[in-house]
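With one protein chain withheld, the remaining protein chains of the complex are depicted in position.
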Amino acid sequence: MKLTSGPHAAEIVLGAGSATVGDRTVSFRERERDGEIVGIEIAGETVPVRVLRQGDRVSVWCAGRTFEIERTDERRRRGPDHAGGLLAPMPGRVRRVMVEAGDVVTRGQILLVLEAMKMEHAIRSPQDGTVVRLGFAEGDLVEAGAPLVEIAAAAAP
Amino acid sequence: MKLTSGPHAAEIVLGAGSATVGDRTVSFRERERDGEIVGIEIAGETVPVRVLRQGDRVSVWCAGRTFEIERTDERRRRGPDHAGGLLAPMPGRVRRVMVEAGDVVTRGQILLVLEAMKMEHAIRSPQDGTVVRLGFAEGDLVEAGAPLVEIAAAAAP
Amino acid sequence: MAAIPKRLLIANRGEIAVRVARTAREMGIEPVGVHAADDADAFHLSRMARSVDLGAGGIAETYLSIPRLLEAAAVMGADAVHPGYGFLSENADFARAINGAGLLWIGPSPEAIDSMGDKLEARRRMREAGVPVVPGSDAGNGTDLLERGRDLGFPLLVKASAGGGGKGMARVDRLEDLAGAIEQTERVAAAAFGDGNVYLERMFDRARHVEFQIFGDRSGSVVHLFERECSVQRRHQKVLEESPSAALDPRLREAMGRAAVEAARAVGYVGAGTVEFLLDERRNFYFLEMNTRLQVEHPITEEVLGLDLVRSQIEIAAGAPLPADWRGGKLVPQGHAIELRLYAEDPVEFLPRSGRIRVWEEPAGPGVRVDAGVGEGTRVGVEYDPLLAKLVVSGPDRGAAIDRARRALSEWVVLGVETNAPLLARVLDSEEFRSGRYTTDLIARLPEAEDPGVPDAAWIAASSALASVAPSGRRLERAPAGAPDPWDAASGWRAGA
Partner (left out) sequence: MAAIPKRLLIANRGEIAVRVARTAREMGIEPVGVHAADDADAFHLSRMARSVDLGAGGIAETYLSIPRLLEAAAVMGADAVHPGYGFLSENADFARAINGAGLLWIGPSPEAIDSMGDKLEARRRMREAGVPVVPGSDAGNGTDLLERGRDLGFPLLVKASAGGGGKGMARVDRLEDLAGAIEQTERVAAAAFGDGNVYLERMFDRARHVEFQIFGDRSGSVVHLFERECSVQRRHQKVLEESPSAALDPRLREAMGRAAVEAARAVGYVGAGTVEFLLDERRNFYFLEMNTRLQVEHPITEEVLGLDLVRSQIEIAAGAPLPADWRGGKLVPQGHAIELRLYAEDPVEFLPRSGRIRVWEEPAGPGVRVDAGVGEGTRVGVEYDPLLAKLVVSGPDRGAAIDRARRALSEWVVLGVETNAPLLARVLDSEEFRSGRYTTDLIARLPEAEDPGVPDAAWIAASSALASVAPSGRRLERAPAGAPDPWDAASGWRAGA
């Protein structure tokens, strides 16, 4: 998969016990603690890491720094898991929710209103479809990138 | 429900917005942070707590101390959720696993061997039935009370 | 001496509420807290014995509401109130209301707050007391000020009399811009502080901010507890502080300390306060302002002196005299301490960030103290101060303290909300900071961060996390509201099997 972190990018291919980073292939193993990755063993040496995944973004603490890494390959742009997802453009508070799960909506219809930076922002449906799920209720605080509404497309998924 | 903590016991009944502890009824509310209980509001005042539930046992940090609390009412002894569960009698390491999920077993049959305190302990099936799930693999360390094997009874569930 | 209080209401949130609660517990005082209705999951509650809901609304209706705080104190049966810093800590009306309700106010008198809160009044009082102030003007109309500005020279600052802490001021570089800046600052000040008075101060581009901790008691004794170097700033906000200051020699330290004591004495100051000075390149110092509360950066003073300033605040408010060993040169700072402020902010644009902290692992070990206002699971909102925590390191000398700060910073794991840790690292790594010879423009002059790239382990960890589709590996959930019984038919165990 293609990953990006600030100005850096890399193509990573994970195999069974080996990983290819760009043009280098190394043996590797995940070290887990209680179900969380806490180390990456490369060529027999374990480097400590801490990892948080949020959707297609991953925060990794490694070697004393924190890297914000994003998946930027095709899957992201057309994969089924994001087709209907509407993410909060900025942190704010949900002021009004105009739809319910099950509602049929049309492209451009206002789904909810987000208050951020003292202004109200209308969140509109990117497509015709059906509301599958609402991530938040009125009054909830949302983080930038939080999934607000899931829409099942009217046409092919 | 009936709870016990060391020499102390109490009968607790939770209602909507109120709780009865023994013969006292107080208004209460749970305070959550990210899905975990971090406070109990009683009569308008929130007392901080931290809570860990493991099966019928709960560890609660409250007022600077840690309480080990166990559910000791009838439900525990005959409830459906424990009928087929076989818990590790002590911490140790799983030495051998003699069955697989789906196996039909008879009462008294050895299911696995646990090594603890430098000795091997055979874990036997308490009933006739089918292995639904194995909690651990050979070599795994298990804690006291960890669910080792789940058996669906041959007769009524 | 009044009795030490039994139950202390802490009228604040975040790290300072936690900080004050810790000392209260050590003194055998029960710390009780407050929270806004939608802030009931805030971290500071976990260090209080109990906390009460201030009700719905924004900051003005909750943490800044004097009636609601008075009611909270009454409901909880508190006999004393500590305001922390920020919020109502420098609000004389709040101090009066607390005193009026018969509670012990842990802070200076309302009169002292008032006279230092009005910056022009403070300048006047300081001049009378013989404390040097930054060359500048009195209040005046546009014409007077234009005249005075021409005399002072540029750059200069237009400052609101009711402002402070970097708020309500504008820099002017040319005479032609002065009239406009005066008008604008008047307008802003009238709107923000209800007082449109402004004045002018000469501006020093390459100067240091050095402040002195002072303490006064009811008998009129005043001492200083040495200095804090606060020149590492971004947009007039402090980012890192250290003590001692590399800019002072014993003679200058003594002169500034004496001026700080005179400043406090001039307003009959009782309790903990801070006198801020500007130190120019020729080692002249000028009174800037006095903060009539505990400072954010008070821990570095605690570390070099082995004291607990909150304990002293409470004891002195209860009527105790200054400790005998604070006088006569018996207090000697030991070693070196540095405070680093960890803010939730975008490391590129420096804008406050919100989000939820999902992984929070604090640095620890020798010489490391963390005063945090958040923990794992804490929601960080833009409605409150973006300060997450303060890392305070101490070592036998400045070099050891810097090395320790760098080590501690690299241990800190914060995932879920971006922080200014990269900026803090750049400061610690810079030649200019390490030399000790820096001024308030340090951050603007920092070289670009070296970019060592992304380690393979980080790429692979990210890739591995993204590739995963398995449910959580945890057999037993920590969340009580979410702990499915592993043998329960309704639980995820069977559902997933």
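Think of it as A, B and C in the order they're written, each chain with its own count starting at 1.
Going forward, contacts are C-beta pairs under 8 Å (C-beta built on N, C-alpha and C of every residue); 3 or more make two chains touch, one makes a residue touch a chain.
Small disclaimer: the values here were computed from a predicted structure and weren't measured.
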Problem - Omitted-chain contact residue, chosen from A:Thr4, A:Thr20 or A:Gln54 - result: A:Gln54
Problem - Contact partner of the left-out chain, one of C:Gly149, C:Gly163, C:Gly367 or C:Pro386 - result: C:Gly367
Fill in the blank from the handout: Which of B:Gly35, B:Pro89 or B:Gly108 touches the missing chain? It is B:Gly35
Fill in the blank from the handout: Missing-chain contacts on chain A, rising order, are 30-39, 41, 44-48, 50-56, 58, 63, 80-82, 84-85, 132-133, 135, 147, 150
Handout entry: Hidden partner interface residues of chain C, rising order
Key = 18-19, 22-23, 25-28, 47, 299, 302, 306-308, 334-335, 358-359, 361-362, 364-372, 375-376, 394-396, 400, 403-404, 406-407, 410-411, 415, 461, 464-465, 468-474, 476-485, 488, 490-492, 495
Problem - Absent-chain interface as seen on chain B, which is shown - result: 1, 3, 5, 7-8, 10, 12, 14, 19, 21, 24, 26, 28, 30, 32, 34-37, 40, 42, 47, 49-54, 56, 58-69, 71, 91, 139, 141, 143-144
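Heads up, the rule we're going with is that only the chains that are shown with their structure count from here on.
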Practice task
Find out how few touching-chain steps suffice to connect chain B with chain C.
Solution key: 1
Fill in the blank from the handout: Here the gap between chain B and chain C, centre to centre from mean Cα coordinates and rounded to Å, is 46
Handout entry: For chain A paired with chain C, centre-to-centre distance based on mean C-alpha positions, whole Å
Key = 34
Completion exercise
For chain A, residue numbers touching 2 or more other chains are none
Fill in the blank from the handout: Residues of chain C that touch two or more other chains sit at 356, 379
